[in-house]
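The complex is shown incomplete by one protein chain, all other protein chains being positioned as in the whole.
Coming up: subunit A.
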């Protein structure tokens, strides 16, 4: 029983991070049908921004989180304006390849400036490193913070998308760009805003991972990025609740696989799940089968 609870906590912390990254994937896909492969690297940049804030500027964890989110929001908008906007009317494969290019550009630019070696976050304040024992179950305040920050951000996102004008515009653009433009919605601004929002969440995930695992490097975004993509597809790409569900399920699957004793097959299992979902229900668990217009 203790083991089950402990593993549940492990899975929750991991799942929260995947969910935060997956949200960005799914929002961008929802609005311009682009799988933004550079998204995992935005998460990496977020981790480095947080690192610089905490190590060199000596500001606390929460302010660093905010700075990293802001920096990533700007980065996301710049990427969209520079790399994707000029290609908005070209084939989808062209944009997809551009996304891979942006991803490599971010990785190796960071490697050029920061070096390839692993860096670690500075010693954390005591309120973040405390651990609580419930019987044999150990919960650290860091794990609580990760889940809490993730949930707060997700609730905030839900609020923005459902209750604000910008959110309404986002939903409108994702349904029909031309009709939205006719209704007086600025499509360009709305797409920019979507990128900013998704990238900010990825930036937050980056800082959370930085403090949680205490280890960042320029290629850290590749695997979590791919897994978050799997999470988004799993839940139904383009759907915000789907990304949440997918993130937590992937986190749980990984933990479960390690727990059973196949830790080295963890990544393989995650991608096997992707294949199964694509075969059985291509639109994802929460997705509806929409017939393509011919």
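Here is the rule we use: a contact is a pair of C-beta atoms (placed from the backbone, for glycine too) under 8 Å apart; a residue touches a chain by one contact, two chains touch by 3 or more; residues count from 1.
The rule we apply is simple: contacts and distances are computed from a predicted model.
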For the chain omitted from this view, which of "Protein-export membrane protein SecF", "Branched-chain amino acid transport system substrate-binding protein", "Protein-methionine-sulfoxide reductase catalytic subunit MsrP" or "Cytochrome c-type protein NrfH" is its UniProt protein name? "Branched-chain amino acid transport system substrate-binding protein"
Which one touches the absent chain: A:41, A:80, A:107 or A:254? A:254
Hidden partner chain, touching residue among A:3, A:90 or A:189: A:3
Using the document's contact rule, name the residues of subunit A that touch the chain not shown here. 2-3, 6-7, 10-11, 13-14, 115-120, 123, 131, 133, 136, 138, 140, 209, 213-215, 220, 223, 254-259, 261, 263-264
